[in-house]
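With one protein chain held back, the other chains of the complex are shown just where they sit.
Here is chain A:
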Amino acid sequence: MATAGGCTVADPRSRSLLRLVSFCVLLAGFCRGNSVERKIYISVNKTAPCVRLLNATHQIGCQSSVSGDTGVIHVVEKEEDLQWVLTDGPNPPYVVLLEGALFTRNLMEKLKGRTSRIAGLAVSLAKPSPASGFSPSVQCPNDGFGIYSNSYGPEFAHCREIQWNPLGDGLAYEDFSFPIFLLEDENETKVIKQCYRDHNLSPNGSAPAFPLCAMQLFSHMHAVLSTVTCMRRSSIQSTFSINPEIVCDPLSDYNVWSMLKPINMSGMLEPDDKVVVAATRLDSRSFFWNVAPGAESAVASFVTQLAAAEALQKAPDVATLPRNVMFVFFQGETFDYIGSSRMVYDMEKGKFPVQLENIESFVELGQVALRNSLELWMHTDPMSQKNGSIQNQVEALLSTLERSGAGVPTVALRRLNQSQPLPPSSLQRFLRARNISGVVLADHSTVFHNHYYQSIYDTAENINVSYPEWQSPEEDLNFVTDTAKALADVATVLARALYQLAGGTNFTDAIQADAHTVTRLLYGFLVRANNSWFQSVLRQDLRSYLGDGPLQHYIAVSSPTNTTYVVQYALANLTGQVVDLTREQCQDPSKVPSENKDFVTLMVGFGILVFSLAVTYCINAKADVLFIAPREPGAVSY
């Protein structure tokens, strides 16, 4: 800056110094965060929220307010502790920290009615899993979207005959107006409980003194009412707004499918080309967003089918089989059969190379990991078998299955009587479109053997996949568990059955699924995705999808999900042919109620402001008198 007196002209050296200084100041800004904030808040990192989901008519899930819901923490370890929250506690609203074992419908009904006193709920994972089972899904999964309705098979509709999931309490399909979070890390739960013990407990049940330990939960959802409302609002935004805000996203992803013999993708199959379809599902869910271990409900089934695909591909006369085999892995079956209904739609509209009339038979793998005494049940649809020709085809299908299963002593295939409906399965969507002969293989004859169907506890432990503690991750990857052997046997039965259904006869006994493959797949999907085998099959840029824990098999809104990618690449690795190409050639992917103290601070502030205004005014007015040295005129100002 230039002054009237001595001149300082900015010369090149000082300009670069100025730049260096400002750069250093910028760098200094990127250091640790705000230390005052750390005296006030502790963030909880390993959590999973419960989000809002919509269907055509209703909304389910949880909602928080825009700026989060704050409440005083109260730990509920037994039912009686809830009284404090509901009636006795003097400092509502409360955030309840709930033990996992208490997260039942009973308790949630009590909380649901008292939203003025509840700001939110944090559930800690129960270790070990609740012994009596836990399933937030409904008792009749996918009801209304399968084949049985009041007009078609009314005696089977709405699970009148068999309640498939008797332990289901339907919590995941309720609408809550407060946020609910899952605390996945035990250490963080301990920190919260310690904070509660330090600040929120008072002797003899009186009101504890402020400040109190509180929790703030953010999970604001923009979508409301139903899909129809939401899509209408989003479309209004996209049409008229400069900066459109889409308020909901569709649950969507991709199915994974492959053919045993290659087909021409651009055209349609001839009506005489018959295809045997082997189907299973890829996804599961739980009460919380993106937590879906799905061991028994999804993983075991698709791992078995992957092993069967590998075994069948190795048969010597695959290329000369009369009929083709299509392996398909449906995504989104948990939510009203998203994947299978879309495939049926595409087949009907001619957008898929395989048409409905090409399907000769349909073999689906249901839940297969919890077999009692080696039994594997074959479920068929009674309604379609009222037609004589279909009944014959189903009969032939079942006999073929039994013949293939005869060679595997550790799997005992059993038939069911005609009056039982199909369990929830993708076959039901195909039957809605066309009567085909199909069978669903499952480990249960009536109700599910899975006590944790579509819940956070459907993990590796649920299907008895465990590894000795002293082993390293690489050893675990290659350790063949008993579950892996059992699933490999089921895969062998499936592969041999598909071979025979496709018309093969000579090499049935040579087809054998590899338990080693099954155990590696189980380890990767249920225990640790970031292992050497998964890394070797995935593309370089997708390796970040593999985390250090298990993969979560939830159909999210951004697609494809990790599971879809990994299954696709595993299927390609297990059934594809190695070609001699270089890489370049191959690739052409709580309001807190302390108003008293706050009010006092505010009043003190106002007081000081008013007082200083008054004093300054007075001093200013009398400044002539106050600040004058009266004796020497003229020598006062300088």
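In the analysis below, a contact is a pair of C-beta atoms (placed from the backbone, for glycine too) under 8 Å apart; a residue touches a chain by one contact, two chains touch by 3 or more; residues count from 1.
By our rule, contacts and distances are computed from a predicted model.
Visitor: Missing chain, UniProt name, options "Integrator complex subunit 9", "AP-3 complex subunit sigma-2", "Hemoglobin beta 5" or "Gamma-secretase subunit APH-1": which is it?
Guide: Missing chain, per its UniProt entry: "Gamma-secretase subunit APH-1".
Visitor: For the chain that got dropped from the picture, name the residues of chain A it touches.
Guide: Against the missing chain, chain A presents residues 3-6, 21, 24-25, 27-28, 34, 36-37, 39-42, 70, 195, 199, 210-211, 213-214, 216, 590-592, 594-595, 597-606, 608-609, 611-613, 615-617, 620, 622-630, 633-634, 636-638.
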